[in-house]
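Read through the structure below, which is laid out as structure tokens, and then see the notes.
All protein chains but one are shown at their positions in the complex.
Let's turn to subunit A:
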Amino acid sequence: MGVEGIGARVVRKEDRRFITGQGRYVDDVKMVGMSYAHFIRSPHAHAKVKGINSAEAMKMPGVIAVLTGQQIVDDKVGNLICGWAITSKDGSPMKMGAWPAMAPETVRFVGQAVAVVIAETKNQAKDAAEAVVVDYEELPAAADIKTAIKPGAPQLHPEAPGNIVYDWHLGDEAAVKDAFSKAANVVTLELTNNRLVPNAMEPRAAVAHYDQAEEHYTLYTTSQNPHVARLVLSAFYNIAPEHKLRVIAPDVGGGFGSKIYIYPEEMVALWASKKVGRPVKWTGDRSEAFLTDAHGRDHVSKAEMAFDKDNKILGLRVKTHANFGAYMSLFSSAVPTYLYATLLSGQYVIPAIYAEVIGVYTNTTPVDAYRGAGRPEASYLIERMMETAARQLKVDPAELRKKNFITAFPYQTPVIMAYDIGDFHASIDAAMKAIDYAGFPARKAKAKADGKLRGIGVSCYIEACGIAPSKAVGSLGAGVGLWESAEIRVNPVGTIEVLTGSHSHGQGHETTFCQIIAERLGVPISQVSIVHGDTDKVQFGMGTYGSRSLAVGGTAIVKAMEKVEAKAKKIAAHALEASESDIVIENGEFKVTGTDKSIALPMVALAAYTAHNLPDGMEPGLKETAFYDPTNFTFPAGAYICELEVDPGTGKTSFVNFVAADDFGRLINPMIVEGQVHGGLAQGIGQALLEGAVYDNTGQLVTASFMDYTMPRADDLPSFQLSHTTTLCPGNPLGVKGCGEAGAIGASAAVINAITDAIGNNKLEMPATPDRVWHAIHG
């Protein structure tokens, strides 16, 4: 390892601009002649739009236009799409209603846009929006799963009878039935995975500009995947052909999944910029973020697990209802199916698994992938189940897990996934040692003497990341391939630009990716730049989500580097009059092994571009491209243990310790990896203790601000004690697995297992607020 190579805790290159206020986010972009958009949104969860009167608004100062849903339909802008086709168990395709960018006829959730005001200033647009009169005819709403699936419930879309999008299944029902018939013990569990609001700190924003002379659009947007945005805007929404549309995602202030999707506001900004002949800026406020950013989770599940007399698992049966909200968002259909049920084997040998998932429309904000996306729901279910089983079977929860761990790899689960490698004993042992698991009973007794209820909770998660071989996801219904691209440009003076289809919105790619180059060439990272987030600069790429940037995007960089190095070695060998096979790369130099002959990278690069003396037949230049398609998912896994105390008088939970032992394969920058784990743990703990999107029965989101929705604050969280165990991923040359979602996937079960251990009552839903905990203790 070099000082800036793989494994080094290099401070981040991107930090200087952020700590000095020089970051450039979408709302910081200004254009000459820019106008401002403000959306008029439905106050009702379900209503007919009878009419929109903008006459008074049009007379107000600064107003340029009031544009409606009917106009966007008339202009043949496409409806929003869902990009993953799921087939129900009866063989029928999923049943979806249309989602226009602004509702021309019917609104189906509070906050859905019906019109937009474009004005000279933001305040003028807001003022005029107040003067637009929308005539609604209210309809009854179905605000939750239970209501939506009742006979006679209000129907959202005629295409989806009974509000059912699909009734899907995975696994072998007969094998599971057989397993349960042989069971010595059956453990049952009902649980809710609470709905969350992603709340990246930067609200979504868009600046759109139509250049009439060139018939060309430019869109600055808060996106995790600008190329996918361009593809969808072009191919499905008919905004412009791809070569006439540039999408730029500059600095983006967090995503967590919520900025994967192409939302109505970006479509409308582009469309409106042509309509009014002016650049249009829209910046969402936090209230709009709560109402319109895709929410996460929201499952209701029933599970049963069968054990033999030796407490070995025989089978698992799961039935889950997943709330999709009012429309099917871009990847929503895949989340409770292929990203959820495929992980229900957890870290365990479970010979038979059968899962049924019913996707349900409700009059709420659309739900899609949020940090972890399906995998937190699977992990929470399995790890609550293991804890529940241990209590019912009266065995130690850690021992029950160990008894059932998968220990031989590769391991084919009954639910599609083939785990390539792992060492689950190593991670749980590391976590148990870190928290002094053996000493817990004594600590619990001491706490009891002090009037506190102390609990300990284990969670052993596994996730599938680096999504995934394109052929495999295509066969499961994905509308896109999930490879990644990279281009390496070695400039004539030897500096290097890495163009990547991954997108960084906090993950530190500008540092981590440079470290890969530094490791291979021995050059300082100051000599390397990472270019991302601009469809005019970077060839097609798939963006950042599912902890894929390093395992897939990083591997694409390695593949492109291999080509660059191969060509550079030929040039060096030619210049040094040596055999190509004798050239080695060290400290930025190409050396003839066993001699003192060498040529520095800048001289090789210069030779490539002057082309005065290249090997016969060689093209000039030193620039290579690679597209990398993974051969399998990667499988990060680990063990989290949480120790906490509950005050029985108030129901308040206080952390004593939280330890994490993760296996992410090789770490490129351990400092950045730790930061990713901290952030994920905070979101997992937030889900367990604090966060929950609450709708009333009319479909109003009652937790629609930071005053009402409890975001984790510094004083809600402990410091974390992290460690790593390592099995190198055999599927990619870096040996990496991905670390971005682990914390959010594994943490919530550890917390709830600890609280239920402390209070001696297994029935407790998330978020475990003091009120809920108090009632769980006192009835």
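In the analysis below, a residue touches a chain if its C-beta (ideal position, glycine included) is under 8 Å from a C-beta of that chain, and two chains touch if they have at least 3 such contacts; residues count from 1.
Methods note: contacts and distances are computed from a predicted model.
K.L.:
Since a chain is absent, check the UniProt entry for it and pick the matching name: "Carbon-monoxide dehydrogenase small subunit", "Sulfite reductase [NADPH] hemoprotein beta-component", "(2Fe-2S)-binding protein" or "Sigma-70 family RNA polymerase sigma factor".
P.N.:
For the chain missing from the view, the UniProt record says "Carbon-monoxide dehydrogenase small subunit".
K.L.:
For the chain not shown, which residue from A:His216, A:Lys244 or A:Arg286 touches it across the whole complex?
P.N.:
Final answer for the missing-chain contact: A:Arg286.
K.L.:
For a quick check of understanding: of A:Asp90, A:Asp596, A:Asp616 or A:Asp715, which residue touches the chain that isn't displayed?
P.N.:
A:Asp715
K.L.:
Using the touch definition from the top, which of A:Ser234, A:Gln347 or A:Gln507 touches the missing chain?
P.N.:
In the complete complex, the chain left out is touched by residue A:Gln507.
K.L.:
By the contact definition given up top, give the residues of subunit A that touch the hidden chain.
P.N.:
Its contact residues with the unshown chain are 11-12, 14-25, 27-28, 30, 123, 199-203, 251-254, 256, 285-287, 505-508, 671-672, 674-675, 678-683, 705-707, 711-715, 717, 719-720, 743.
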